[in-house]
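Sending over a structure as structure tokens; questions will come in a sec.
Only a single protein chain was left out; the remaining protein chains are all shown in position.
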Amino acid sequence: MSAPAAQNSIASRRPARRIDAALIGLLLGAAILWFAPVGMGRYGTYVLSLWLVMSIGVMGLNLTLGYAGQSSLAQAAFMGLGAYATAILTTKYGVSWYAAFALSGLLTFAVGLLLGFPALRVRTHYLAFVTLAFSTLIWLLIRNEQWLTGGVYGISNINRPDFLGIKLFGALEFHRFVVVVTLVLSLKLWWLVRSPWGRAFTALRENPVRAASLGVDTRAYTLLAFAIGSAYGGFAGSLYAPLVEFIDPSPFSLSQSLFLLLMVVAGGSGYLFGPFVGALLGVVLPEWLRFAGSLYLIIFATIVLALLVICPQGVCGLIERGWHALRRKTGGAR
Amino acid sequence: MKSLWVMAAALSAALSLPAQAQDKVKLIDVIELSGAGAAAGTNWKNGADMAAADINAKGGILGKQVEIVHYDTQTNPGNTRAAVQRAIDENAYAILGPIFSGPIGASMQISQRAEIAQIVGGEAAGFTRQGNPYIFRTSISQAAAMPKIAKYLKDTVKAGSIAVVWVNNDFGKGGRDTILPELEKAGIKVTADVSTEQGQADFTADAIKVKNANADAVFVYLNEEESARFLRAAKQQGITKPMIGETTLLGAKVLELAGDAANGVKGHVGLSTDAPVPALQDFGKRYREKYGFSSDHNGVKGYMAVFMVKWATEKQKKFDKKGVADTLRGATIKASEEPGILMDTVIEQNGDLDRESFLAEVVNGKQVINTTLPRIKP
Partner (left out) sequence: MAEFIAYLIAGIATGAIYALAAIGFTLVWQTSQTINFAQGEFVMLPAVLILLAVKLFGLPLWAGGLLGIAVFLLIFGAGFKLVVVDPMIKHGVLPLAIATMALSTIMKEGAKDGFSAEAQSFPSLVPTDMVNLLGVSISLQHLAIIVVAFAAIGLLQWFVGGTRLGRQMQATAQNPTVARILGIPVERMVLLTFLLNAALAVVASLLISPIYLAKFSNGETIGLFAFIAAIVGGFNQVRGALVGGILIGVADSLAAAYISTQYRLAVPLVLLVAIILIKPEGLMGRKEERRI
């Protein structure tokens, strides 16, 4: 996480140079992660993969929250939709994972549109409230409709996909596959954010009234941001199912949606690398804290609380602040 | 960009595992210590710790001391998988836990791939039917317990109709799905099928619903705390029909929390520290002294799980991970050979258990065992 890359917030004045830095950061990060698990054991590899999968989900939420300024309390439910769609299609109907992945994204995008349309009629925190209800309803559906979802028993033996005939059965192979998918999805988001669409999203967050007066159709853009963000949740779920090879309703509950929101904010909402840092905090930190024994969750939550109290903009915000301070001190500011 | 490298290095340092000392028998307990399963998991953890202390006090397993490491699953399949993966990477001799069937389902393939025994606390019928030779139970499954309840309802309670109250998680749904066909076979009509939520705030509406169903008996299949709260609500609504349950309804915790609302409750008990088995009662007493509260059946299960590993290791006379599973499969462990197993236990080829069990009743706030039921295949 380098400072110039982190600084690629949308408030940035000179986009061209820094966005290149972001691009290099993404590619370099992917390269490192490609080789990182060597000698790490399957556990480490699995946790890295889990981190990346959660990062995708958090990335989607970051688009909704950090760029379009809307809170969604249903990101885990969208992950659940994607995970269940993929699991059902691949295990029951023999659909290939790639098709299931695309369909999961499409499904969650469509559901996002349907859900967001009435909710955004009323502004601000009402989307949060509607998604709160939605998230619990989806969880109930997953749990109760046993004929389709396996109910409380879940779906087991979810197969991992092939890539050009190469089996991705092993932990390392599948991890590398996850790295590639994550890279593709984050490049897509990087492109989106610097496109005119992305600028419109940002304008929306910074000042909705001015954006509207400048002719941005605020509702359409917010809706779009929410739907794309939801689709990223679906993509994340679609990877989560073959990663764990088993799904049941518990990882897609409301509390998990709140936890994803926590990752966005703790990582730094509105920063391209925020989701990776946030998911690192949310997924890897508790695993790493296991040495602390039974108190590990308290320690984890205390760290997060302290971080937010000290720097409400999250880790990326902290780094940005530190970077500015450093530049001022060294007289490097122009 | 330099910090990217630093982060990567820090990550790999954090996630690689420390070198192991090999002079101990390392058992890794992957268990629900937070989330919905925390109460059950804590009992199991204490039971396992007590077993390790007992074994170590008597010289360990084949002269080696036992070390148990507990990893929390947060009652979440993804985290459970990580924890089991870690246990295998850390070269665990055997894996204990988890209890909830979702976490079991997410982790059993991994222990199977690693050919390492996983001794779980789950009671749901499903996971021993998948042909996984490395999974073992510590209690009889719902598939074995529910026919006993149906028979009891028909022959002893003489119920013609029944209201079924269950908690809508894998445990409760599993029990409900197993008992309904048995009730049908026994010719008992189900007049109300009431699902409740774990952690539900109030059971008054459910109690009214059960009361209005006006069945001859009520079958209550909830976790301990919810059982107690349902019994209280039922008493307040004046339900006088016999309350029948399985293990949890007659647990020590339920009796403590429900008070006199639990009097008259009857049912089948798989494992109980009140059973007329001196070893079980002694375990219950020592557990209470050590932890300050009574053990439920999960505490007993955790204790037995460790002794299953000990027995298998001593039987094969060497430390062979795969051998533990091979030895356990199809074995009969007699309490006379291995007192720590507490009760004679027959392990079937698929990992199911067969054991004696009990019919009990609550009298004056105490669990009283009336009948000891024989093993299904004596």
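Here the chain labels run A and B in written order, and each chain numbers its own residues starting at 1.
Quick note on the criterion: a residue touches a chain if its C-beta (ideal position, glycine included) is under 8 Å from a C-beta of that chain, and two chains touch if they have at least 3 such contacts.
Note that the structure is predicted; figures quoted are calculated from it, not measured.
Set against the missing chain, the residues B:Gln112, B:Thr156 or B:Gln237 yield one that touches it, B:Gln237.
Only one residue in the set A:Leu89, A:Val130, A:Leu183 or A:Leu280 touches the chain that does not appear here, and it is A:Val130.
For the chain left out of this panel, the touching residue among A:Val38, A:Leu164 or A:Val209 is A:Val209. The chain not displayed touches subunit A at residues 65, 71, 118-119, 121-123, 126, 129-130, 132-134, 136-137, 140, 144, 207, 209, 254-255, 258-259, 261-262, 265-266, 269, 294-295, 297-298, 300-302, 304-305, 308-310, 312-314. Take subunit B: the residues that touch the chain left off the picture are 33-34, 36, 38-39, 41-42, 168, 193-197, 199-202, 204-206, 208-209, 212, 224-225, 228-229, 232, 236-238, 253, 256-257, 259, 293.
Just so we're on the same page, only the chains that are shown with their structure count from here on.
Between the CA-based centres of subunit A and subunit B the separation comes to 36 Å, rounded to the whole angstrom. Only residues 1-5, 7-8, 11-12, 14-17, 33-36, 70-72, 74-78, 81-82, 85-86, 88-90, 101-102, 105-106, 109, 124, 126, 130, 168-170, 173-174 of subunit B touch subunit A when the two sit together in their complex.
Across the complex, subunit B is touched by residues 1-3, 5, 24-25, 28-29, 32-33, 36-37, 39-44, 46-48, 50, 143-144, 151-154, 156-157, 171, 240, 243-248, 250-251, 280, 284, 287-288, 290, 293-294, 296-297 of subunit A.
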